[in-house]
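Yeah, one chain of the complex is gone here, protein chain that is, but the others are all in their spots.
Every chain is named by a letter (A, B and C) in the order it is written, and numbering of its residues begins at 1.
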Amino acid sequence: MLWGIPPGLLLILGVLLVPLLPGAWRKAYMTILPLAGLWALAGAETGVFYTFTFFTYEIAPVRIDGLSLVFGYIFHIAAILSVVFAWHNNDTVEQMAGLAYAGSGIGAVFAGDLITLFIYWEAMATTSVFLIWARRSDSAFRAGMRYLIIQVGSGVLLLSGAILMAHQTGSVAFDKMTLGNLATWLILIAFGIKCAFPFFHNWLPDAYPEASVTGTVFLSAFTTKCAVYVLARGFPGTELLIYVGAAMAAFPLFYAAIENDLRRVLAYSLNNQLGFMVVGVGVGSALAINGVAAHAFAHILYKSLLFMAMGAVLYRVGTVKASELGGLHKSMPLTTIFCIIGAASISTPLFAGFIAKSLTLSAAAKDGYPVIWLILMFASAGVFLVSGVKIVYFAFFANDGGKRCKEAPLNMQIAMGLTAILCVVIGVYSPWLYSLLPNDVAYEPYTLSHVINQLQTLIFSALAFALLIRFKFYPPAVNSIYLDFDITYRKWLPVLYKWIVSLVSPGWKSMLQDLRNGLHRMVAYMFRHHGPEGILARTWPTGSMALWVALLLGGFLLIYYS
Amino acid sequence: MGDWEFIVGHYNYWIAIFLAMTGLYIVIARGNLIKKLVGLNVFQSSVFILYISLAKVEGGTAPILARGIDIYSNPLPHVLILTAIVVGVATTALGLALVVRIRGEYGTIEEDDIHSQDESM
Amino acid sequence: MNGPKHTSASSSSGEKQSWLDDTQNIDKIFWGVIFLSVILMLLEPFYYKKPYFSFEGSFGFYGWFSFLACAGLVLVARSLGRVFERGEEYYDADRNSGEDNR
Partner (left out) sequence: MLLAHLPALVIVIPLICAPLCVLLRGKDWAFIVALLATWASFACSVLLTIQVMKVGTISYAMGGWAPPYGIEIRLDALNVFILLIVSGIGSVVAPYARNSLLLEHIEERAYMFYCAYLLCLCGLMGVAVTGDAFNLFVFLEISSLSSYVLIALGSDRRALTAAYQYLVMGTIGATFIVIAVGLLYQATGTLNMADIANRLPEAGYTNRTVIAAFAFMVIGAGLKIAIFPLHQWLPNAYTYAPNIVSAFLAATATKVSVYILLRFVFSVFGVEFSFVSLPTAIPLLVLAVLAMFLPSIVACFQTNVKRVLAYSSVAQIGYMVLGLGFVSVAGLTASILHLFNHALMKGALFLVLGAVFYRIGSCNIDRMAGLAKQMPWTMAAFVGGGLSLIGVPLTAGFISKWYLILAALEKGWWYIVVLIVVSSLIAVVYVFRVIEAAYFRDAPDDLVNVAEAPISLLAPAWILVFANFYFGVETSISVGIAERAAQSLMGAG
């Protein structure tokens, strides 16, 4: 803890100074802040700090243990890399939103109880939406709005679950939960929304491609991985998650294969990778949880690398539509290399992805889930084809779209370079990452059989891709969108709503009209009696006043004597 | 004490009640401001009679401290009524002053005319 | 480090002809990939695969499984695509094509 400030809050409060600093100072300050956070985190010892009681509930804003430390480190690293990537961009809103978003993500990871978690959860939602709105286009605004509704909706579910749990168990501590009652179901659904479970996943492919160039890099790291962390913390070993994870790993690939907007392809492949982590959480064994942490660590790196590459293309060329790109390797050679490293490190040996994902795969295999393991194999082959090869091929090598542009700006190259180096280093020297993992389980990724199996998988999926391209079976990238589950709430629901309104409104209007008339009549009636000319307000002749006195006296006497 | 004695025995109270009712009636019924004041006076005089009749002691003379006078009617109500009379006079004087001013302003002292003038204004 | 496309280290930016431009080099890469896959299949009997599951032990399982997986994935995706494809303005023009850049 730097000067006693909890890790997440350090960034969030630090953001307040950002607008005050001019140009270069601001960029330096924004980079040093997460660095300081990382350095403070490195020294921190595990335990629960700053606990206080809020009404009768024990609040533990900072809890540091093996699992949260790993996520804490990677979140800080991701924050640093994203800030470096965004050096060229001096839109204050985006800078502040980005850092605050990273801060709230880190805060959520270290939250020890559901209430602190809820606060950071909401903070993440509200700060991240500005990264989408920073694009300042109408569709970005609308996508951001849908994104916000879904994220805040997840926050509300989390809160209601927390309240129910506090009511039932009397404590809001955030630890392993079982799916028995409504409270934990609500909390699971809340985590599921942010972890892009099937049917809740649409905000991911809908909002991420709409965010700004640098915004998506921030977005890709925190929300989803924080959701994975809370799932790993709250629901390890829940059988249901294995099947949900498997589904998540499979279906996005189909969309990614035919999708035109390359950042949307990456978003779908992000969803697919989350599937791996969710399966890991579902299996729940020590090895699996290690796998989840390692995979999250590696995935943040190579996914943000890919998003950076696509961001650079979008920044230079102005579009990431596969149908309009191609042949950029000539004008952006460095970005091409980084993109290839990013694609490779999805699961190629000697890169980060390989050593991380193999943990999950072998955990699944060890615990005897053949079908799940097959789906995961299908998914890992597919994801290499779709987000690895397709992105690189269509963006940089396909038929020349005739677009020429300068190389990505220097800060982008630095950021991508650093991320690439990290991917390679972690891939090559795996014990470093394994030392960071929560449970210490001995696992050797680089066995001969494992390497060859992995190479076979990759080379044959590349073969499939080459044959499909050669014989023109690969669907041409065409400028259209493909319907997803979100058609329900973006098309059918509005139509239904309009239909209901058209039915109800005539009745409603007439009812309102009657009400208004009734009111007017009443006021008019009141006015006739109480208005200036009314009997009650007119200046009475003295005689009638005296009459009233006599009447009242008579009345009282009658009552008293009766 | 039979009904007849009851009525004859308390004839002064009956007079007081009669005066009070006529006074009130005049105030209620008459529109002329001065007549109302006269009615008010009649009403107050009924109070005076009520108090005085309280003070009467059988066979008592006027309450004067002098030798030879040992039975005298109760002096207290008399004194109270002195004050009440002063109050009555003051009220009537003020009322009449007001009527003079109203006559000056409105040109009439009939309450209905005054009322209509105010309404029309 | 392999992948179907192998870029030349010395490609220069600007209009100069890059090594990849002539189709002859692309064929070389294509056949390189096929050659690599054949070698890997041949290596199969020389190492013990420690399979967890029975089907994992079959000959060259990882190779043909991933080939079929990818090919199937793309073909199914293509047919599904035709069913779910809609014009850009489907959600009443609220999804632009990501034109403007930051």
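The rule is simple: a residue touches a chain if its C-beta (ideal position, glycine included) is under 8 Å from a C-beta of that chain, and two chains touch if they have at least 3 such contacts.
All of these numbers come straight from a predicted model, not from anything done at the bench.
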Contact set (omitted chain vs shown chains) is A, B
Looking at A:G4, A:G43 or A:P532, which residue reaches the missing chain?
A:P532
Where does chain A touch the missing chain, residue by residue?
526-527, 530-532, 534, 536-537, 539-540, 542, 544-546, 548-549, 551-553, 555-557, 559-561
Logged for chain B, residues touching the omitted partner chain are 24, 27, 33, 36-37, 40, 43-44, 47, 50-51, 54, 76-77, 80, 83-84, 87, 90-91, 94-95, 98-99, 101-102, 105-106, 114, 118
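The rule we apply is simple: only the chains that are shown with their structure count from here on.
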Chain adjacency by touch: line, ring, star, complete or other shape?
line
Where centres are the averaged C-alpha coordinates, which chain has the largest centre distance to chain B?
C
Separation of chain A from chain C, taking each centre as the mean of its C-alpha atoms, in whole Å:
28
For the pair chain A and chain B, the C-alpha centroid-to-centroid distance in angstrom is 93
By the touch definition above, chain B meets two or more other chains at residues none
Residues touching two or more other chains, restricted to chain A: which are they?
none
Under the stated contact criterion, what part of chain C meets chain A in this complex?
1-5, 7, 11, 13-14, 18, 20, 30, 33-34, 36-37, 40-41, 43, 47-50, 52-53, 55, 60, 62-67, 69-71, 73-78, 80-81, 84-88, 90-91, 94-102
Considering only the defined contacts, which chain A positions touch chain C in the complex?
89, 134-135, 137-139, 142-143, 209-210, 212-214, 253-255, 257-258, 261, 263, 314-321, 329-331, 333, 336-337, 340, 343-344, 348, 350, 362, 365-366, 370, 373, 377-378, 381-382, 385-386, 388-389, 392-393, 397, 407, 447-449, 452-468, 470, 473-475, 478-484, 490-491
Within their complex, chain B touches chain A through residues 24, 27-31, 36, 111-112, 115, 118
